[in-house]
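The other protein chains are all here in position, but one chain of the complex has been omitted.
Take a look at chain A:
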Amino acid sequence: MPKLIIDDIEVEVPAGTSVLEAARSVGITIPHFCYHPALAIAAACRLCAVKMLDGPVKGIQMSCALPAQDGMVVSTTDPDALKMRKLVIEWLMINHPHDCPVCDEGGECLLQDFTIAGGHGIRRYQGKKRTHVNQYLGEGIYHEMNRCIQCYRCVRFYQEYAGGTDFGVTGCAGRVYFGRFDDGPLESPFSGNLVDICPTGVFTDKTGRFRARYWDYQYAPSICPHCSAGCNLSPQAYHREVIKIVARRNDEVNGWFICDRARFDKSDLNDPLRPRQALVDGSPVEWEAALNALATRLREFVQSHGADSLALVGSTRLSLEAGILLAELAARYKGVRLCYFIDPAEAQLSLSKVEWVPAGMAASQAELREADFIAILPCDLMEESPMIALAIRQAFVKGAKVYLVAPHLTALNLERLPFQVQVVPELADVPLGEAKRGIVVAGAGFADLKGLEAVPTGVKFVLLQPGPNSFGAALLAREYRAVPLREAIASGKVKGILALETDLPEELRQGLTFFAAADWRNNGAAEPASVFLPTSAWAETGGTWINYEGRAQRYRQAYKTGLPLRGLPARYYGSQEAEPPAHPPRVHRAVAPGGDTRSAWMLVAELIFKLTGEPAAEPYAGKWAPLKHIDPEGPGMRLPAELLAG
């Protein structure tokens, strides 16, 4: 481990660490543009200059490209280094437009930060600026090439990291241009990361451009709800509307990136038709009144039909906390049906996957990136979990052998995979015995667990699940002896359902005498429900989801639920005029319009209190106690063996 001195601080770092990272490890940020920890070194921008005072190399050096070595004495504040950085900034700013106020990157721009940090303030250059023509890059990303400082981050990400071929760098010298061959949507399903990775405003998120500045946003560490990979992200909300979603670093999981579905698909959260009003028999009422009605009706229903006619239904997108409390509610009514899954096959499969993988043998995305042999069982990864495919690409680039087991190739879309595979008819044809870090990857639909028995020991598994918390739901179902809803209904007894954040197929509501629902999603449950309670969406509340590998991850509330200020209906302005004015309502109220919701777990806790007169128990108790202190900004927590064991 090389030892060196940076600005009089002694630093010891693992071999191969750059001087820039070594400095960062003791809290010194050396300005940099082209350097990015996830990408290959380019040393293109020349900004990260430091002065080497003593040791194996001397003089001004680029700290991003210089591995730390024993005996180095580094100064980041030497006048020569400062001058170099100042001149580099001035040079990079020569062609840059001086119009941050009309740039959507302003406020979260590395170029702004380091221009200020570098001390460049007065423009000396009098010549004409280089200008470019922008391209249409699709509905996700807006292109503004004049802001480019030629750091090559975008192309290194797009082609090298993500395997895209339709975006790159053309021209040379003063003409370099980052774009496509011609106008058209970017093809890579990871293209949105250009927004995060470009240190300036060349690529901005078209779906949220010019809506708010960085400092306007409310945001919090959160988890992607779209699949079971559990990628870390952060929703950025302004006036109760999610404007942008950005990737959040978690080296164990998604690294620095997210897929485009995670970034651009905010439609559920921002849906103007989201149910936000508590309803009893279809009429709007206060939250409290609806909860009272729910308690009364539940009580009456159980009295007249018996507890075993009632099903309490959670889902694979419900937070673990709400799931635990739902079980507590169920425990108060002997015989009640507790369900976390609708479909028996799905319930069975989720649990068998949880139990099938031996403790410690589930592979994280980080492990996938380092694997040397990967066998993919038939599935459309790019559809199901694009980030898993991106992780496999990193292994592939480092030389891993990737096999696709495909008895019938026809159904699979090989073209879209960002790596090359060798197609084999059966898993037995993959020489996993040769693997040092072998991993078998299977999609959520994969059911032939028996077929995995021949896999040599030491090989790890990525067994994807259908929902963001399918793993958690399977654990809950096992722990509390839940039954899948269809099975409960098939018994012929179920006459009443309380559905908690569950997408219930319509036919399952047929023939019920009582149906109540609580949800934030516009999934048609509010109308038929005799009592409906709106809940807060994942981004609007805290909770825990467990991803496919059994990693519990906590998400935090990013903003308070409510109707987005933009497009707020006229009735909230105290008038029924058709056109609401362009300013916030001046009617005083305690909660934001449409904001009278609760987290699902809170709803269940309140319900328990209403029904029993006793407060609900703390969810992180007993078996779940280890999950109490998960740091939302940490790597999450791999479930301990005692939680996994049946």
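Note that contacts are C-beta pairs under 8 Å (C-beta built on N, C-alpha and C of every residue); 3 or more make two chains touch, one makes a residue touch a chain; residues count from 1.
Methods note: contacts and distances are computed from a predicted model.
Within the choices "Sulfur carrier protein adenylyltransferase ThiF", "ABC transporter permease", "NADH-quinone oxidoreductase subunit NuoE" or "histidine kinase", the name that UniProt assigns to the complex's undisplayed chain is "NADH-quinone oxidoreductase subunit NuoE". Check A:Thr170, A:Ser267 or A:Ser304 against the missing chain and you find that the one touching it is A:Thr170. Although one chain is not displayed, chain A still touches it through residues 165-172, 175, 177, 180-181.
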